[in-house]
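A single protein chain has been removed from this complex, and every other one stays in its place.
Coming up: chain A.
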């Protein structure tokens, strides 16, 4: 192994001069065969992860006369058409459902950002009796598995008269305990001196919060916003339980209904799923680094 490397070593510098130098994360050169193997594996995994989405897209674009069950399969639609998307809108009020999802997701973003920033600041910076108890309450709330309390959440919503409303969909997760703790950590990581100086200069707590602390944690706030949006847009179990009136459905519940009622119409269901997933993929494409950052921060806490 090491002998091989030594004999090959002399011819490396000239090649490196011709090609762009490809190095690993430590700045060392990557061998060609290893590189080729890596790309082969990467492409194989790519086919596995993205392939199913593309197959769904392809199915949704195939017209009523095209065979979608052929063997061997035809991957590209012979005569692409948007006909199935129009049919989805004729079958279920898909744009109303999309609007409901958008309302729920937007409300979830606003309440989580405002609520988590305020509470996180209170836990990190403000001094008062009971701060430790308040922190503990959020930690406990984070540890409670949602699936274990949905029945009680459902009865609570009934008692409040909010089941079968979009407000009822938003309320239970509208200020997530984990988001509060994320914001708390972000505030704790800020140097305290600046706020102390502002305090000495007579800035009150709102001024310190809004003008000094909040602008410094914009990154974490963006993470909270994105995960709140994604969480609400993708959520299934809770809206399934709380919504029973088809006119109030969100997109995921509408899709489930579409699948349950028109399971044999694969083109129709495919078009519906593409409508539901496209906005999030677009959002992800634009804001990738916050998505990745959120995984890191969430995992450390979780």
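The rule is short, and it goes like this: a contact is a pair of C-beta atoms (placed from the backbone, for glycine too) under 8 Å apart; a residue touches a chain by one contact, two chains touch by 3 or more; residues count from 1.
As a convention for this text, contacts and distances are computed from a predicted model.
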item: Among "Acyltransferase", "Proteasome lid subunit RPN8/RPN11", "Butyryl-CoA dehydrogenase" or "Sugar ABC transporter permease", the UniProt name of the subunit that does not appear here; value: "Sugar ABC transporter permease"
item: Residue in contact with the excluded chain [from A:84, A:220 or A:273]; value: A:273
item: Residues belonging to chain A that touch the chain removed from view; value: 1-2, 20, 22-26, 30, 35, 38-39, 41-42, 45-46, 48-50, 52-53, 55-56, 59, 69-73, 114-116, 118-119, 121-123, 126-129, 131, 134, 137-138, 140-141, 144-145, 147-156, 158, 171-175, 177, 180, 202, 204-205, 209, 230, 233-237, 240-241, 251-252, 255-256, 259-260, 266, 269-270, 272-273, 276-277, 280-281, 283-285, 288, 291-292, 295-296, 299, 302
